[in-house]
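In this view, the complex is presented without one of its protein chains, the others remaining in place.
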Amino acid sequence: MFYMLKGDRGGQALLLLLSIAVVLVPVLNLVVPEGHALHVSTFTVTLLGKYLAFALLAVAVDLVWGYMGILSLGHGAFFALGGYAMGMYLMLQIGDRGVYGNPDLPDFMVFLNWQEVPWFWQGFDNFWFAMIMVALVPGLLAFVFGALAFRSRVTGVYLSIMTQALTYALMLAFFRNEMGFGGNNGLTDFKDILGFSLQSDSTRVALFIASAAALALGYLACRAIVVSRLGKVVVAIRDTEDRVRFIGYRVDHIKLAIFTFSAVLAGIAGALYVPQVGIINPGEFSPLRSIELVVWVAIGGRATLYGAVLGAFIVNYSKTYLTGAAPEVWLFALGALFVLVTLYLPNGLAGLSKKKEAAA
Amino acid sequence: MLSFVTKNRFLPVWLLGLCLLPALASATPPVGSDAFAQAVERLQVKSYKEREAAVAALISSQDERVKPVLEAMLNARLFYTKKDKITVIGIKTKDGFSITGVLDQKSLGNASKSQLKKIKVNNKLRRILRAGIAALTLSDPAPEVRLSAVKQMYGKLGNAGIQILTTHFETETDSKVREEIQTLLHIHDLSSDDRNTVLKAVAALSKSLHPEVRNKLELLKDSTDQEISAASGDALKHIQEQLAFYAKVKTAFFGLSLGSVLVLAAIGLAITFGVMGVINMAHGELIMLGAYTTYVIQQLMPQYIGMSLLVAIPAAFLVSGAVGILIERLVIRHLYGRPLETLLATFGISLILQQTVRTIFSPLNRSVETPQWMSGFLEINPALSLTYNRLYIILFCLLVFAVLFLVIKKTSLGLSVRAVSQNRAMARAMGIRASRVDALTFGLGSGIAGIAGVALSQITNVGPNMGQDYIIDSFMVVVFGGVGNLWGTLIGGFSLGIANKFMEPWAGAVLAKILVLVFIILFIQKRPRGLFPQKGRVN
Partner (left out) sequence: MSALAKIRETFRRDQVFDFVNKQDYSRVDTSHGQILYVEDVSVSFDGFKAINELNFYIEVGELRCMIGPNGAGKTTMMDIITGKTRPDQGSVWFGQNINLLKMTEPEIAQAGVGRKFQKPTVFEHHDIFENLEMAMAGNKGVWSTFRARLSSEQHDQIASVMEIIGLSDCAKQRAGALSHGQKQWLEIGMLLMQNPKLLLVDEPVAGMTHQEMDKTGELLTSLAGEHSVVVVEHDMDFVRSIAKKVSVLHQGSILAEGSMDEVQNNQRVIEVYLGE
């Protein structure tokens, strides 16, 4: 069944770790009593769940950048769109428990003096509709953007800058109150999901498990693409796009399919992220966020999917640690990371281990 | 002793005295210091009528101390001490008044309210005072002061004012002031009872853009007199057309100034990205360094704010240029031919530069002062005034562009730059030291970014994040204009700026910006090589 993991030691290790975590973390959180040395706090569970969502995002970026050679500086936008779709569902679950106590309207709409929920919020009170939108909205945006860009053969740096402009434009748009997504403050103060309180330990654990499962499935799907003939063609596109065209592949179609798929993965990651951190705001669209996640992949090692996961964990753990311990150091560290990785570690940490293997 | 300035323009002041007080006309009042003292003393009388006479005498005295006295009186700040009957100007303090003698202009310390008696004014007196102050200002030797004096009289013209203006008009030499007075008088004529005067005034005012004119004409349009109503209607229509035209001119001007900002920010990038093919995400931070250099130089020479800006231009060029060369030598050099990696590495550098500035100067915005010669505005007519800082930025942008263009086209450095950018290996074979040229080119582009920072410090906040606000816009301009083409950058920047400003009225600032971004994204799909693609064999 897991034919795609054949020869992928990193992937095997990842899936093993994920399965262990899915069993162990709930036990250590829910069963082992608080105060016990082995107890895992709910805060930690949520933090890990957040990292898992980021890891899925990193895998999505790696697929388009590491394998297909498209440096997307706008994947944060797909992530945020998925997050907003989830946020809209959660927002409508608040009901009359908001500050203004309006049963139909989210707080910020009451604040803006709106009389009814705008048309594009219709249906988001249904969980499954919202979940479809989580995949559909980022996917559709990626499809339209990609269809235009790939057909006219915008490549390389130009494409990167265009993706950056895309997320920048979206950020500006979402900052506007009139857009109907809560403006500056975004969507927050969520209460529950599918009827379960977001504050309860068991919901947090469930979200953690869902994130782990999504990462595992996303990883396997990407891996399946990578090992297939399509995956080989994708890498060939990265290396010599023209040649691929001349042996009869519709390069624009392939790019579009992979790019859209990756955007959907990013959207799912965003949807898992939002209930765990409890907020989604336009800051997620900022170009800095998008470019930051590229460095996760770079440090982990691009064109190795497990490397992307590794990178996401390392960078985000350092970020959590450093922004707590020495906030002013964090940007220095991140900046230095960008420079050093590109100069001295072009294949990332995964590349290091590969070299060792080759030497041994 | 008072120095007598016996220029003509003192005449109306003197005349004012005459017309206000026909009774005194026969006995020509004494002029000069003594007359001033006498008149001041007479202000203390009880009757308003007497006081009017005293004010007239005061004005006629032509003493330079008159104006503050009139202003104080108008603002109910003129008193006399109950004990010594000295006329003083009092400024309210916590407990009483701080008083200054009117005659010797010396401070007399504090006085309680009970020690002072206010010199009261009524409405008639107020009118006289206002007219008197205006008339005194009208006799100022500087034409700008006179112009603003006339402007202040709009809408507050009494008969006295008309008389002052009419007489002053005869002797006024400055054409702008004359024009202003004429408009004022015409506006006054609009309310005349005489049909012909009104019609003449309407005809004369059909070119005036003054808001008062529009108000008056609107009223006249409803006049029962057919001819007057029609004439005012026509005049109004004409004025509206002109207003609409000037509104467009103004938008275009705003657009040009925004465009210049874009061009300034982008032109350094046009060198590093366009000519060298290097993606420098730290470009915005080099702009920021230029702005901070301006700030530091102002701190170093606080007395010479005007000069500091001129000093800052070369200084910012050197600072940003040096940092640019450092970046090129330490990082970019190792990444030639790997544009995506360059993008990431320079982005890292941009974070480091931001945080460095944040650590040194605090995360808050710093304020850079605007020198005197850049503040204020150039008034072309009442509907169109151009602020000097925007005007200078447009000029500055064109200047920078011209210099850069000449450097690239005419100097040996420019020749080497073009050679290396076209064919590195061949250029090297011809004896050009490519790596040195790379460093210098990058330094040049970075230095220009620094200069842009100097300009931006005059119109936006200087803060650690300012670079990020410009980097995407700069890339858009370069890509839109066509990479490797300086003219493309210029035209691209200006057209984006103008498009942005013309969309703003109906779309709002943010939406206009979004629309421009979306437009460029779509445009690049259609013409991936920009407005003015670099010519050459397609590879």
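In order of appearance the chains are A and B, and numbering begins at 1 in each one.
One rule holds for everything that comes next: a contact is a pair of C-beta atoms (placed from the backbone, for glycine too) under 8 Å apart; a residue touches a chain by one contact, two chains touch by 3 or more.
As the structure is a prediction and not an experimental result, all values here were calculated from the model.
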*Which is it among A:Leu194, A:Ile247 or A:Ala325 that touches the chain not included here?*
A:Ile247
_Residue of A:Leu5, A:Val25, A:Ile94 or A:Ile225 touching the missing chain in the full complex_ = A:Ile225
*Sort through A:Ala236, A:Val277 or A:Leu343 and give me the one touching the missing partner chain.*
A:Ala236
*chain A, residues in touch with the chain not shown (by the definition above)*: 225, 228-230, 232-233, 235-236, 239-240, 242-251, 253-254, 257
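Heads up, the rule we're going with is that only the chains that are shown with their structure count from here on.
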*In whole angstrom, how far does the Cα centroid of chain A sit from the Cα centroid of chain B?*
48
*Spell out the residues on chain A that touch chain B in their complex, using ranges where they run on.*
71, 145, 148-149, 151-154, 156-158, 160-162, 164-166, 168-169, 172-173, 175-176, 287-288, 291, 294-295, 298, 328, 331-332, 334-339, 341-343, 346
_chain A partner contacts - residues on chain B that touch it in the complex_ = 279, 281, 331, 334-335, 339-345, 347-352, 354-356, 358-359, 468, 472, 475-476, 479, 510-511, 513-514, 517-518, 520-522, 524-526, 528
